[in-house]
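All protein chains of the complex are present and in place, except for one that has been dropped.
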Amino acid sequence: MKRTVPLIITATVGVVLIVSNFIPAFRAWGEEATTFFSIIAAIAFVLGGGSLLKVHLRKISDRNAGWGYSIVVLGTFFATLAVGLLKIGVTPNPAFPDMPWAGDVQARGTAFWWAYEYTFKPLTSTMFAMLAFYIASAAFRAFRAKNLEAMLLLGTAFIILLGRTFAGYWLTSWIPIDGPFSGLRIEELSVYIMQVFNTAGNRAIIIGIALGIASTSLKILMGLDRSYLGGGN
Amino acid sequence: MRRRLPATTTAVLALLVSGAALSPDAVAAPPPPDSVTAIDRPGDGGGVAEVSWTPAPGDALIVGWQVWRTETDSETGSRDAAERASALAAAESQAYDEAYARLVQVEGIAPEDAAVQARAEARDAVRAIARDPDALETTELGPHGRHWVLVDTVDPEVTSIEVGKLDAADRYSFMVYALEDGPNGGVERSTPSAISAEVAPVAAPVDLRRLPLLVILAVLCGAVLFFILQARSGRTLKIRKIAGLAAVDEAVGRATEMGRPILFVPGIQDMDDLQTVAGITVLGRVAKTAAEYDARIEVPTSRSLVMSAAREAVHASYLSAGRSDSYNPDLIYYVTDEQFGYTAYASGLIVREKPAACFYMGCFFAESLILAETGNSVGAIQIAGTAMPSQLPFFVAACDYTLIGEEFFAASAYLSGQPDQLGSLKGQDIGKILVGITLIIGCLAATVAALTGSSGLEEAVMWFKNSVLSA
Partner (left out) sequence: MSFLQRIENADRRWVFLLMGLAVAVPIIYIGLTGKTLPEKATPLAESAFEVLDDLPSGSRILLAWDFDPASEGELGPMATSFIRQCSQKGHRMYFIALWPVGAQMIRSTTTKVIGGYYPDLEYGRDWVDLGFKAGNEAVIKTIATDFRQMFPADARGTSVSAIPMMEGIASLADFDAIVNVSAGYPGSKEWVLYAATPLKKPLVVGCTGVQAPLMYPYVPNQVRGLLGAIKGAAEYESVVNGWVREDSIRKTLVAGGMAESEAASTATTLARDPDDAGAWSETAAAASLTPESKAAVIALAAAPTPGIFLEAQRRMGPQLVAHLLMIGLIVMGNLVFFASRRRGGGR
């Protein structure tokens, strides 16, 4: 029963989504099915919130390693929730001056805006910027000219790295831009590599992935693959 | 094929036409086209009508046609509402300015108080206008006593067009103007043609225009089903070794030996992404091995639904390994939906706990390299699998094994070893061969058409592109 009901739901919704592509009368059903997922995901957030609280409260009560971080997590979680729900620091909408809650919670100057602007934004920017360091260390460690293919890859990488900067333009700026060899200018070469070789490789991978997705979807719809429900058979 | 006039020409025409319409000297206007007919385009998904007309006999100076359709009730309603709202906003603004000026300059009230009072007066003024139905002007009716919407302006050779973007639940009529060179170098518009009969652009029971897609779907699914049946009938199917999956036992074994945990990251997307589903499949296998070896496996997730699914999968694995007592649901927990918040948590976990094995299986974005490099820095054995082409290079550079695209989706079949599942892989290969053949034939046909200028071949390529590929 625990497996059968989800399988029936999967098969039914899958068939409805496929059929709605070809039979216009079913189109609205397809849209409904997509909406249902959003609703369920939203409800499931309660589960996630519960799990977050449970894990971190236990960490704090057990004084596990790093329990101080858990206090920060829970503190900021509740602070953000309060700031958003209670609309702290929100100025009323000019059209409804008598209604203090009519203002925009994300407007400039609100506590929510402040939290976003001065904590969330710099923190996420920092995480993203850290990629530069990791790329450098990965390149230093992993990019080895072990064989011919690796050498070709290295040469291509150098062209792209240079082609994305002024150095690429400067190095081959002596090649006339209107001449027959203009395609050899590094900035042109890098665009050519991206558009032709990279596109060809990507398309092959994407076609393989698309077929993989189609086949996996079919297996799931037919109930042949139940591993995602926690059971092979 | 229908040709449209360039956008700039259309704009100029509209300008000249409006000028001509206003001009009292516009004499001897060209005759309008005859018999404008409109029918619902058959066999489609709805929302498209075919409009055709006959040029008036003996008129050789036509430079184009303008096709108009009637406005629907809902369009009229929203236009009226928009016009009304706009007029009310203007009236409110004017009333406010007048009241504010009077209060400040005549009555000498402080500007802050005047603003509040003026706003109240302006609102009262607007309420009074809003109550009076005749106070606001609305757009006048067009020809045939209807409101009209311009659909398209087309070349003179064109005498029929397909009008899209219609609402399948509404009814429409059409009229056409002839455009002709005027005596002063401008363009003149004819009187409006007769109005066409009403047409409802309804959807056909089956959208025949998507038939090619149905055929492709049937062939691909047919191939998969055929090989599943073949496998069931006892035919042996071979699958090549996938190093990343073969290394699962090694990785879990290493973690057990070292007494360190295993980290499993199922990507950062929800269960509606098939990559997450594939990731959960691999998690089931990893958890089973971990249960057999008695190793600790930790699964932080970035979506609540993924947490629930992962718990089910791991629980089932522990049950099948006969170790249900060792299953701890608290090791599979939700962190945050926020991409970099999750990444920060997972990186911190790797640095603190120093897992001996890290699995990254699912949908990843920019966090892929941050996670994989952090894992590499603590010396973990790392296995990744994703169908995100942009992240594959990062995983290949920083992980020991990477399941690339379709290998990742093949994991379920590979790990289960069931004939049904292996058959589906074989069917997938047939799909790949078909796509390859189509690609080669298409490229050859397009090349030959371009080199020889063969119109037949060119039309065939265009037909394939416009019907099969756009289906």
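By letter and in written order, the chains are A and B; residue numbering begins at 1 in each of them.
In the analysis below, a contact is a pair of C-beta atoms (placed from the backbone, for glycine too) under 8 Å apart; a residue touches a chain by one contact, two chains touch by 3 or more.
Small disclaimer: the values here were computed from a predicted structure and weren't measured.
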| item | value |
| --- | --- |
| Residue in contact with the excluded chain [from B:I39, B:L61, B:A89 or B:A120] | B:A89 |
| Full-complex contact with the absent chain, from A:T12, A:S38 or A:S182 | A:S38 |
| Residue in contact with the excluded chain [from B:Y318, B:F340 or B:F395] | B:F340 |
| Sole contact to the chain not displayed, among A:T12, A:S61, A:T76 or A:S125 | A:S125 |
| Hidden partner chain, residues of subunit A it touches | 31, 34-35, 38, 93, 104, 106, 108, 116, 120-122, 124-125, 127-129, 132-133, 135-137, 139-141, 143-146, 154, 157-158, 161-162, 164-167, 169, 187, 191, 194-195, 198-199, 202-203, 206 |
| Subunit B residues touching the omitted chain (full complex) | 7-8, 11, 47, 75, 78-79, 81-83, 85-86, 89, 164-165, 269, 339-340, 363, 365-366, 377, 389-391, 470 |
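In this section, only the chains that are shown with their structure count from here on.
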| item | value |
| --- | --- |
| Separation of subunit A from subunit B, taking each centre as the mean of its C-alpha atoms, in whole Å | 16 |
| Sites on subunit A touched by subunit B in the complex | 18, 21-25, 27, 37, 40-41, 44-49, 51-52, 54-55, 58, 65-66, 69, 97, 123-124, 127-128, 130-131, 134-135, 137-139, 141-143, 202, 205-209, 211-220, 224-225, 227-232 |
| Residues of subunit B defined as touching subunit A within the complex | 45-46, 116, 119, 168, 203-207, 210-211, 213-214, 217, 220-221, 224-225, 228, 270-272, 274, 277-278, 280-281, 284, 303-305, 307-309, 312-317, 320, 330, 333-341, 343-344, 348, 352, 366, 369-370, 373, 376, 387, 389, 392, 394, 397-398, 404-406, 408-410, 412-413, 415-416, 418, 420-421, 424-425, 427-428, 431-432, 435 |
